[in-house]
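Left out: one protein chain. Kept in place: all the others.
This part shows subunit A:
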Amino acid sequence: MAVVRRKGFHGRSRTLFLLMLPGLAYFLLFHYGALVGNVIAFKEYVPFDGLWGSPWVGLANFQRMFEDGAFWASVLNTLWIAVLQLVFYFPVPLALALLLHTLTWSSVRRFVQSVAYLPHFISWVIVVALFQQVLGDTGLLNSALSGAGLHTVDIIGNPDAFKPLVVAQVIWKDAGWGTIIFLAALAQVDEQQYEAAAIDGAGPWRRFWHVTLPAIRPVIVLLLIMRLGDILSVGFEQMLLQRDAVGPEAAEIIDTFVYYQGIVGGDYGFAAAAGLFKGVIGALLVYAANKVAHRLGEQGVYK
C-alpha cells in the first residue's frame, strides 16, 4: 500500500488520494485504455478474435492509407475548410467584441451579449435543422425570394455551396461566444489609459491603435496559434450531419473518413490508422505552435 508506506503521511492525504481515484480511474480507462487500443491500426481486425486476438499486419494499413485518394481528398477538404474558417470566421468574434466594447449603454450591451452567446449552447442537430428551415428549398429565404418574383437560391444540399454554408453555420453558432475571451482582455485595459490618450489629443482611431490593439494582441496570437495547432479538426458533428446530403466530395473530412471506413465499413484497422495519423500530426502541430508562441514572446497554451 503506497499510501501508508510513505513517512509523514496522515489520514489527511489518504482521504485526498481516495477522492482522486474515481476521476483518475476514468482517465486511465477511457483515455489511456482507449489510447492503447490504437494498436488496432497495426492489425487486421477480425471480429471473432477481437482487438487483441487479431493478427498483426505491420504498417500495411498506413501504406493503404497513403495510397488512398479518398483519404487525401478528405485531408484537403479538412485543410480547405479550416483555412476558410480562419479567414472568414476568425475575425468575426473580434469585430463583434470591439463593437460591443464601444457600447457605453450597458443594458443594451448585456442584452446583445445574452442573445449572441445563446447559439453556442444549441446542439449541431438543431443548428443544421434551423439552417434547413431558413435556407432550404421551401425555407424562409427562398419563399421570400420567389414571393418577390426573384430567382430562388439552391443552398442546402448543393455541394458547391457547402463550404460557405458550413462557415456561415460556425459563425452563427460560435461568433457570439467567441467574443467572451476578447471582451475579457478588453476589460483588463485601464480606463485611465484611454483618458490619458484622449487628453493628449488622440482620436478614437488612434486610441484603438495604441491602447486597444496592444491589449488584445496576445489573445489574438494565442487563439490563432491554438487554431493552427488544431487545423486538422473541423466540426466533425457538423460535417457528419450534412455529408449524406451533399456527398463525400464536398463534405468528407478526416474525422468523417475515419467514421465511414471504420464504424460504417467495419474496416477498423484502416480507419484507426487514419485516426492515429491525424492524432500524431495534430499533437505535433499543437506542440510546434506552442513553441512558436514562446519564440514570439507570447504566452503559449501550456508552459
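We adopt the following convention: a residue touches a chain if its C-beta (ideal position, glycine included) is under 8 Å from a C-beta of that chain, and two chains touch if they have at least 3 such contacts; residues count from 1.
Simple rule for what comes next: contacts and distances are computed from a predicted model.
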Notebook entry, point to check: Looking at UniProt, which of "Cytochrome aa3 subunit 2", "Heme lyase NrfEFG subunit NrfE", "ABC transporter permease" or "Carboxyltransferase domain-containing protein" names the chain we cannot see?
Noted result: "ABC transporter permease"
Notebook entry, point to check: Which listed residue (A:Leu35, A:Leu59, A:Val153 or A:Leu296) would be found touching the missing chain in the intact complex?
Noted result: A:Leu35
Check: Pick from A:Leu103, A:Val153 or A:Ala288: which residue touches the chain that isn't shown?
Finding: A:Leu103
Item checked: Omitted-chain contact residue, chosen from A:Ile122, A:Val153, A:Leu213 or A:Ala288 -> A:Ile122
Checklist line | Absent chain, residues of subunit A that touch it | finding: 2-3, 6, 9, 11-13, 15-17, 19-20, 22-24, 26-27, 29-38, 40, 50-51, 96, 99, 102-108, 110-112, 114-119, 121-126, 128-134, 136, 138-140, 143, 172, 176, 180-181, 183-184, 187, 191, 194-195, 198-199, 203-204, 236-237, 240-241, 244, 255, 258-259, 262-263, 268, 271-272, 275-276, 278-279, 282-283, 286-287, 302
